[in-house]
Every structure is written in structure tokens, then in C-alpha cells.
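Omission of a single protein chain aside, the complex is shown with its protein chains in their original locations.
The first chain written gets the first letter, and so on, giving A, B, C and D; residue counts start at 1 in each chain.
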Amino acid sequence: MNALFVITGLGIVSLLAEFGNLKRWLTAFVLVGLTAAVILAALDWNTTQRYFSDMLVFDNQALAFTALISISTILWFWLSVDYFATQTHRTDRTSLVIFAVVGSVIMASFNNMAMLFLGIEILSMSLYVLAGSRKDSLSSTEAAFKYFLMGSFATGFLLFGIALIYGATGSFHIHTIAQTIAANPAGLPTFFYAGVLLMLIGLAFKISAVPFHFWAPDVYSGSPTTVTAFMSTVVKVAAIGAFIRIFSSCFVAVESTWSLVLQVIMILTLVIPNITAVYQNNVKRMLAYSSVGHVGYILLAFVSSPTETGTIFYYLTTYSVSSLAAFSVLHLVEGNSEEITVDYFNGLFKKNSWLAVTITIALLSLAGIPPLAGFFGKYMVFAQAINHGYTSLVIVAVITSLIGVYYYFRIIIAMYFNESSAPSITLTASQKMLLFVLIALTFALGLFPDVIMTLFRA
Amino acid sequence: MVKTVPLDYYLWLAAALFTIGVLGVLYRRNAIIIFMCIELMLNAVNLLLVAFSTYLNDASGQVFVFFIMAVAAAEVAVGLAILVMMYRNTKSVDINILNRLKW
Amino acid sequence: MLTLLLIFFPLVAALLLFVFKPQSAKSIALTAALLELVISLVVVVEFNKTGGPQFEVNIPWITSLGLNFSAAIDGISLLLVLLTTVLVPLIILSSFSKTYDKPSTFYGLILTMQMALIGVFVARDGLLFYLFWEVALIPIYFICLIWGGEDRGRITFKFFVYTLAGSLFMLIGLVYLYFQTPGTHTFDIQALYDAGRSLSSTEQSLIFWALFVAFAIKMPVFPFHTWQPDTYTVSPVQGTMLLSGIMLKMGIYGVIRWLIPVVPGGVAEWGLTAVIISVIGIIYASCIAIVQKDFKRLIAYSSIAHVGLISAGIFTLDAVGVQGAMIQMLSHGIIVFALFYIIEIIFDRTKTRALSELGGIRNAAPILTTVFVITMLGSVALPFTSGFVGEFLLINSLFQYKPALGAIAGVTIILGAVYMLRTFQKSMSGEANSRTASFIDLTGQEKLVLYPVVLLIIIIGIYPAPLLEISESAVNTLLQSISAVTASAN
Amino acid sequence: MENSDLAQYLPIALMFLFAMGFIVVTMIATHALGPKRKSKVKLDTFECGIESKGNARVPFNIKYFLVAILFVLFDVEVIFMYPWAVNFKELGEPGFIQMITFIALLLVGFFYLIKKGALKWED
């Protein structure tokens, strides 16, 4: 909670930094604040604290997500320095991002449907604006608009679900709902189950699971690359955090209602985006589909054992780090162009081997090649699924991850195989440092996954 | 409070409104109308919440409605701003022209 | 400790390469590879031939996954480690006459590859084995992708996906076994053995196929071989050497270490099928080899034929066959290395690999021709060459297993002779043409690479006993434990 | 019946009927009674006697739009204060402090708006 206070304060301060003579110090200040948030989250470890009459509960899961979100945001700020370079928009962009982080943290720690709703909206509203932050670009506008439409559409479903559940159980508190469910194993009205499914649909939109994913590629490719990076890491983490928080603690008692639906969604989420990604020539779209595909693996872990959230958390961590690495390279490669195709990567190894190596490692990690972080993420998901008897689903997942290899390797092949006449790219020391940190993290998470895996074993 | 109207009626009404909203979002092509349909969806939810709140004698449902209204307002503000931006770039609010990003 | 040094010394060396100037990468890499050879020789000296797994290390690594860094060396491992440590310096040396773009990366990848290969051969933890197995794929892929020839993007990708797909099925099999281990699950090799043997026959069969596909793709055995000829052809020669000389042995090693002992029931059920597949592969590959026009492709197909024989020999589950496989692995490793190097030398000077465009090299380069003849004879398994020992043992065991299969496999020697002699005739003898007229004989550096190899071919051919002794006890232990299981099952 | 919810609204409905009736009747009456002598010029829009040009539905200053959006936001926030104000005495001091926090946050936004020039009309 202290972390949440700090981040909220940070948001307000960065909003007001517009007027003081604070603009110059803003980035430094934000980084310090987020670091402080991480530290505070770590200090609260193993203490379950309840706030606002139980509306927010900071248990270990929430704290872990808070820390992950904050750390990803720090790295994200580092990679998107130039996004904040323009004087006119520095403070509002910063504060929008920080408020999105606030929403994410709330989504990871809510214990009441109202907080879930508010968290989602705080997050989404900032992102609608950020997605459209390239005002003169039609595709950016379009991305913002589609994101907005789909976001509020999904919210509608979510709210209708919440309303029905409230009607059936008389409460918005997750634990009260869970108790009511436990108390009336057969006595709940039918519309309760409709409510659960509607919430599932609403959240499926938010985590962009197939068939509710169609907005994601458009939004990801239209938004400025840095914003896309934010969406596919922090936002995705938050959405999945919210999803598992409610389904693993509250609705697990009525698992039979949603389990089959979720399995179908999961299989679709594994198959369709991975196949579609193969046909993409726009790298951002490709990564968008890939990020949708990754949701499939997370859902596989979730379907096989809804209460083992450690696996999902680890997967998200590895995914975030790898995605950030991929997007930082993408951002550095794209320059001023709006649409970045695979051809942009031609001969990148010759042009700048730092970039080439980083994105290679990132993509290999996303593809799940050992000993990188992504491998252990996938491995744990598969192992968990096999352990709970979902071997056939694992085989589907394995096949789709092979398809995944195909499109990731298109970029790799382009970098090492194709020739390009484009001028080489030079990096600043800070950029090199960032890439190094991201590579190091990708390896470190792969070589020492215990650090994170043991977090949830207490 | 006298609950002369059965709860089921509210449920069906809300469901109908919600469905109309959903269909509107899916089938209409004018951005403003889509906005309105989304608002319709939210208001269906509000109606439902208020009805439940009354029948359960629990005020939290109505508080939730406040939240929804406040957030919906904020959402509309952002949405309209985006719409204005879109209009500036395209001179139209027909979402059919937004097909550039389709795969 | 020695094991750890053996595994990680190449990796450290590889990282060191980036510290120094690119120009010196070559020599640093060679030094490192030679030091690694020395380390492996120390291991050989220290090795107790009757002692089972030795030089054990067992460090808890990822406890939540039951993964320990558990490695040890027994006879089977040692032979393959030795093959690796001998070949890698030769491979590096063979590249001295060429200059590669980004040499640090190139040699770094080779050394990383070496690390992964040794890791595969000494790992005694299922997941660790898998990790090294996969890690071995990355450097070789990039070696082929970055420094390969025409159309390498597509071809190397095919190679990558094939092998990755295979290994993912292996992973599923391993994980399934992992969850069968009692108590706190573990990937320890013995625990996996026990778990695998206690499974029902259906499960054993499924796991057999999950693992077999992975190994078969790596070897490659017909019909999983389609990636191989193209990849061998487009790879830079050092890559081809790594692939054919060492990496393909990973598959065979996997069968010996991780397939047969783990699911003996599955092997009992499907062993015959595997042998038949292998034998079909031998004939098929030999026939294709005969009609090949490209020198490198020809050797690639011949490699498939040889590996098929090894695979068939192993699945007989006969001590002689497995021992033969061990020797044949070493022999094939060095012979195929030499052959590819010779092809590279010819290609460098004539700019072609088409057999029809060669000829008459014998006159211009007698030393090269001599070396080629010896290697070729080794390849067709003439007595007093290393090839003879291995093939003899293998075919012998096949005869004992199923005489008909043995007979068919025996044909391989004839077919091998046919295509190798044809190759010799086309390239070395005959009239010199414009391309080969001014052929320069071996240079000093090339001799430095090829002479040791020729020497090894002959030494192993005449006196293979020390090598056989190294692996003998390990092979016997292995086969005994299996026969104990199958006997008790019956 | 007198005290039930719906009955409270009955007079309002009555008033609505009265007003509607009055409006409709008056409109119809004027329509029927007034003279009808149309001419093109008469039916043209008025632009101080000059011939009117173009459509009047042109984009207008974004400021108005901004005001509308801000109104929606602030008005909705004000909603939250009504229940609080009604229950002020029961909520007491803690409620007061919470609402002050709420208003303070609102004022931060308000301050930001003013400083950003969202409400600057003189330019």
C-alpha cells in the first residue's frame, strides 16, 4: 500500500511539475519514486495488509505484482527517454504513465469489484490518451480510438457481470462472494453463472485472449512504439494480475462454469495469433500477435491449476523483460518511420551488433529457447500442465510455440542473412547500458529462476 | 419501500438494454452512435445495480452506480477528445475509414 | 571439479574472446581449445576404467524445478568428450587459412558449442541434459546463418525448427517422467531410470517415441533426415564439421544414455522398428549418395548411411553392437571431419564442388590424394582403418540380431565402396581440367590438421583396444541393468 | 398509495401533461391562425440582410468543446458530494477529512487545467 501511495503521489507531483521549475528533474524524480515503491513493496513482504475497509488487500501476490510493475516501468522509462524529450508533453505524458501504473497496482491488489473496476479504468483511460499521443498521425489516432472503443465495450461486459454477481451474492467483496458461493453450492441463481461468464469475457478482452483480441494488433501497431512497449508489458501484467486474482481466489469454487470456456479460449489463443503472426510483415503487429499468443501459455498454466499463481508470475516476469528488450531495439531501429517492417532489420548485425544481439536474445527468450528466461517460463507452464494431466493441451502449446519460432526467426534471419544499404545506427552509452541490463536480466532470470519461483512458496 | 415490480422485470429490461447496446456497438458505423451504445450498456448495468441494491436493501450497489457514472463521464471525455482528434485527421466520424490497420 | 572445468572452460574462453582484439580471436580460441584437450587428457589419465561414473559434481541449482547441476563422466561419456576435445582444436586450426567476418563472434560460438556438447555428454540430470542439448543448437545455428552460403536463411531455419521440434517432444517426455518420480520430484538420472522402468508399456512406448524422435532428428535417421543434406551444404565448413563430426553424436549418445535405459520396455517393443528404420535409412542414403553430383552433399548422405548403421547396432541391445557404435562414432567423427576439410580445400582452389567439374587432382596434389585415399578407405571400412573396427562390430551384432537385416546392412559396405570410389575417380583421377590444372598441394597448416587425423584413423584401426576398454565397463553395466529389468518383467 | 414511491411522481406526471398539452395546443393554434405568405427571401436565414453564404454548421472553437468535457467531469465529481453532504453529521470528522482529500485531488486537476490554459479565453 505504501508503494501505491508513493506512486499516486508521484503521479500528482509529475502532473504539477509542469508549473514549478521541476521539469528537468522529473525523470530522475520518477525513477527515484518508482524505486522507492519497489523497496516499500519489498519491505511489506509477508505482511498482508488491508485498506479502505478491505477494498484493497496487499498480500504477497499483490506485492509481487506491484514490484514487477514498478520495475518494468522503471526499465520502460529508461527505454523511452526520447518519448519524454518534447518539452510540451513531458509532464502530462509522465503523469499519465504513472497513473496507468497506479491503475495497474490497484488491479493487482483489489479485493472489491469496485476497485477492480476503478483500477481497470484508471489504467485504460491513461492508455487511451497515450495510444493517441502522436496527434498528427492517423494510425495513432485510430489506435487510440479502437482501444477506447474496445476498452469501454469490454468494461460494459465486465460491469454487467459484476452487477449480476452482486445481485446473486449481495456483495462486491471478493471474499464475501467466495463465502457465499461456498455456503450455497447449489443455491445460487442462474444469473450468477451468467455473471461469471460475462466477467470472463470482459477480462478476456482486457488480457486480449482470442476471440476478444482483435483490437490488440491494431492498437499495438498504431500506437507509438514506446507506448506499445508499455502496453505489452506493464498493462498485460496488470490485466493478467487482475484476472488471476479474481478467478483464482473467488470463482475457483465454480470452476466447472468457466473451465471449459477458458480451455477453448486458451486453445484459440494459442493457435490463432501464432498462425496469424506468421503472415505479418509489420514487426509491431507481429509482436502484438506474439503477445496475444503468450497469453495463451499463461492461460494454459491457469487452466491446469488455477491456484498456482507462481508459475504465471514467473512467466509474466520473463515475458516482460524479453518484450522490453525486443521493444527497445525496435524503438531504436525504427527511427522516425511509422510502420516498421521486417526489412528494417536487414543486415542489422553488420550495422549494429549490440542491437542485433539484444533482439536476438529477446526473441529467443520469447520463443522459449534455453537457457534464457523465456524457456523456463514456458517450461514451468508445460510442467504444471503435464502435472495436472493436460498433456494433450501441452502438445498443442508445443506446436504453437514452434510456429512462434518461425516468425521470431524471420527477424533474426533478416538481421544476419539479408543485406542492407541503410546507414548504421549509433547508440548512446545509456542505450547500450539499457540493452546490457535487459540482456543480463534475460539471462539471470533464466539461470536463476528460483529467485522468483520461491517467492510464492512461503 | 414497496417493491411492486418483480426483480425479474428489471433483469430482463437491463439485459435487453445491454443487448441493444452491444448490437449497436457491433453494427453501427458512426462513432458517436457507438459511443452512445456503450453508454447504453453502462446504463443497463446501472439500472440493474440499482434494482439489486433496492431488493437486497444494500446501499453499496448504488455507490457502485456512482462510480460507474463518474468513470463513464471521464471515459466520454477522453473518448470525445479522441473523436475530435480523429475528425481532425480524417474529417469524418465514420469508423469504416479506420480500416487501415486491419491485417 | 574437473568436470566443471571441462564444461565451463570453453565458455569462459569464449567470453574472453570479446575482451581482446578481433584479430587475435583465432589464436586465443586455438589455445583455449588445446588447453581443453589437455584437461580432457588429464581426465583420461585419471579415469578408472572399471569405476562407473566418476568426477561427479552435484550442485543444487533450480530447486523448485528439481534441477541439480549434476554431472559425471563414465566410459561412454569420456569417449565422446574426447572426440569433442580432439576435434574442436582441429576445426579451429582448419579455419586458419580463412578470414571470417566478426571473428570474435565466430570463435566464441564454436567454443560455446564445445561447452554445450561436453555438457550434453556429461550431464546426469534430465533437465540439465535437455538444457545443454538446446544450448548446443544456438551457436551452430548462428554459425550456419551468419557465415553460411546461398539460401542459408531458409535452410538453417528448417534445421533449427526440425531439431527444436524434436527436442520439445523430448522435453515433454522428460517432464512426464519427472512427475513419475516419487516424493519430491527430481530429474536425477537414476530416478528417471527407475521412474521410466516402472511405467506401463503404453506409457513407455509413448515416451520412447517422444525421445526417439528427438534423437532421430539429431542423428539424423531416415525419414527425419531431410534437413541434413542442405544444412551441411550451406554451412561454412567449420559448421559442417561441428554438425557431422560431433553434434550428430549427441543423438546417438542420447539413445544410449537417455532412451534405452529409461524405457527398456518401450525399446523392447519398438526396437525392431527402430532397427528396420535405420537399415532402410542406410540403403536409402547410400543409393542417394551414389547419384549425387555435389561432393559435399555426397558426404552428407554417406553420413546418414553411417549413422543409420550405428543406430541399428545400438538397438540390437548387444554389448558388441554398442561397443561397435562407440568406436564407429569416434571413427566417423574424425573421418567425416577430414573429408569435409578436404572438400573445403578443393573448393577453395577450384571454386566448385561439382564432381563433374573436378578431376586430375591426383597429379597436381599427390599428398592431398594420399590423405584422401586413406580417409576414404576409412570411410568404406577397409581393414586396418578405424572404420573397419566399428562397422565390423556393428554388422556382426546385427547379424546376430536378425541375420537378414545384417545382410542388408552389410550391403552398405559395398554401396559405400561404390560411391566413394566413384568420387575418387571423378575428383582425383582422370584428366585435369582448367579448374584443377594449377591445383596446389597441401600447405603446412593443412597438413597440421590432416596428418593427425590420418594418424588417428590408422591407429584406431590397428589398435582400438584402449578405446574399447574405456567404454567397456560402462556399456556392460548399462546393458546388464536393462536385461535385468526385461528379465524381471518377463 | 399516497406514500408509495410512484405516487410521489404522479403530480409530476400531471404537470408534464399540463405543460405538454399547453405547448401542443399553442403550437397548433399558431400554426392554424397565423398567415402563410412564404417567399424565398423570407425563408432564407438571416444575416443582417446580406445574402447568406454557406452552411452554418462549421467547426467551432475547441474551447467550447473543452468546456463541455470539463463540465461533464466536474459535474459528475460533484455528484459524489451530495450523499456526503446529506450524511455529513453522521459521517463526522473522518468523513470530512476524506472528502477534503477528494476535493483536494479534484482541485489538483482543476489547478492543472487552469495552469495549462484550458480555461483561457482571452487570446
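Assume a residue touches a chain if its C-beta (ideal position, glycine included) is under 8 Å from a C-beta of that chain, and two chains touch if they have at least 3 such contacts.
The rule is simple: contacts and distances are computed from a predicted model.
For the chain of the complex excluded from view, the name given in UniProt is "NADH-quinone oxidoreductase subunit H" [choices: "phosphoenolpyruvate--glycerone phosphotransferase", "NADH-quinone oxidoreductase subunit H", "Multisubunit sodium/proton antiporter MrpD subunit" or "Molybdopterin synthase sulfur carrier subunit"]. Considering the entire complex, the omitted chain makes contact with D. Those residues of subunit D that touch the chain absent from the view are 1-2, 7-12, 14-16, 18-20, 22-23, 26-27, 29-31, 33-37, 42-48, 52, 55-58, 60, 64, 67-68, 71, 74-75, 78, 81-82, 85-89, 92-93, 96, 99-100, 103, 107, 110, 114, 119, 121-122.
The rule we apply is simple: only the chains that are shown with their structure count from here on.
Among the chains, the centre nearest to the mean of all shown protein C-alpha atoms is found for A. Here the CA centre of subunit A is 41 Å from the CA centre of subunit D.
Annotation: 66 Å between the Cα-based centres of subunit B and subunit C.
Multi-chain contact residues of subunit D, defined as those touching 2 or more other chains: none present. Counting partners per residue, subunit C has no residue that reaches two or more other chains.
Chain pairs that touch one another: A-B, A-C, A-D, B-D. Contacts from subunit B toward subunit A in the complex involve residues 7, 11, 14, 18, 21-22, 25, 31, 34, 38, 41-42, 44-45, 48-49, 51-52, 55-56, 58, 60-61, 63-64, 67-68, 71, 74-75, 78-79, 81-83, 85-86, 89-90, 95, 98, 100-103. If you check the complex, the residues on subunit C that touch subunit A are 61-65, 102, 105, 130-131, 134-135, 137-138, 142, 145-146, 152-153, 156-157, 160-161, 164-165, 168-169, 171-172, 175-176, 178-179.
Of all the residues in subunit A, the ones that touch subunit C in their complex are 349, 353, 364, 369-371, 375-376, 379-380, 382-383, 386-387, 391, 394-395, 398, 401-402, 405-406, 409, 412-413, 416-418, 448-450, 453-454, 457.
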